[in-house]
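Here the structure is laid out as structure tokens; the discussion comes afterwards.
Every protein chain except one is present and positioned as in the full complex.
After this line comes chain A, so read on.
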Amino acid sequence: MATVASKLYSDDVSLLVLLLDTNPLFWSNTSTTFSQFLSHVLAFLNAVLGLNQLNRVVLIATGYCSCDYIYDSSLTLSGNSESGRTGMPALFGSLLEKLEDFIVKDEELIKEQEHDERIASSLLSGSLSMALCYIQRVFRSGHLHPQPRILCLQGSPDGPEQYVAVMNSIFSAQRLMVPIDSCYIGTQNSAFLQQASYITGGVHHAPKQLDGLFQFLTTIFATDLHTRSFVQLPKPVGVDFRASCFCHKKTIDMGYVCSVCLSIFCEHHKKCSTCGSVFGQSKLDGASTVSDKKRKAPDS
């Protein structure tokens, strides 16, 4: 399917879709500033593009309540650059502009919507879906295309309300054979990212020093898929497989599972809300009715 076709390119041509976390609530609370972070990322993008002439990079910004495509290296024309600015590579002029516009839009959106008590998570599910759509379009464009992968740069914690959507995206990526790498720069653990990398066969790493983020990015996440077969990349010790329940979107370790559609619930329900199948009586409750039944049988 996809991998066979992309063999027509040389092995190490890659399409990198970078999901950038631009959640303001997160960036206002970290020691590293967003500008430092951004410089590391931009240098990294440059490096990836420098590895191979045919490499492509796509940047998608993950905001608080929206996501958008920011940059596509195959579309940008070289040339008109804001050459007045010093030190800035010409390629990224439009990128930064678009990023700024996106942040403004996101701000407006957050004003409009109601404030609910929600964990300050970014819209990971949205950006994952957008990345997968782009990749699917690339697959359908023809025979010649590079090998796609997704790199998720995330700092915000997981939003359990996005559990279902994120899992669906992960499984679609698995089907498409697109690995999801994840670099978590936040303080807490991200179960979603760990699971994503584990299921799709990508790399997960949480670097301790954000000053050297560029080094982490180039040594671990710049390797293309072909090279990964002979390069030893860091392996996680364990994967956090916690899920969130479908009814309240809380993170749970133990719950009830519908045997038809595998939806997870934190408390006992009469009916599955996803597939509509009616659950039988649980063995734990209703012991009195069971003994009633036993008493009835000899009489009849």
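In this section, contacts are C-beta pairs under 8 Å (C-beta built on N, C-alpha and C of every residue); 3 or more make two chains touch, one makes a residue touch a chain; residues count from 1.
Going forward, contacts and distances are computed from a predicted model.
For the chain that is left out, the UniProt protein name among "Actin-related protein 2/3 complex subunit 5", "BSD domain-containing protein", "Gamma-secretase subunit APH-1" or "Vps72/YL1 C-terminal domain-containing protein" is "BSD domain-containing protein".
For the options A:39, A:174 or A:274, the residue in contact with the chain missing from this view is A:39.
Between the chain not shown and the residues A:126, A:157 or A:179, the one that touches is A:157. Against the chain not shown here, chain A presents residues 22, 24-25, 27-29, 33-36, 38-40, 42-43, 64, 85-89, 96, 99-100, 103-104, 106-107, 110, 115, 117-120, 157, 186-189, 191, 207-209, 211-212, 214-216, 219, 238, 240, 242, 253, 294.
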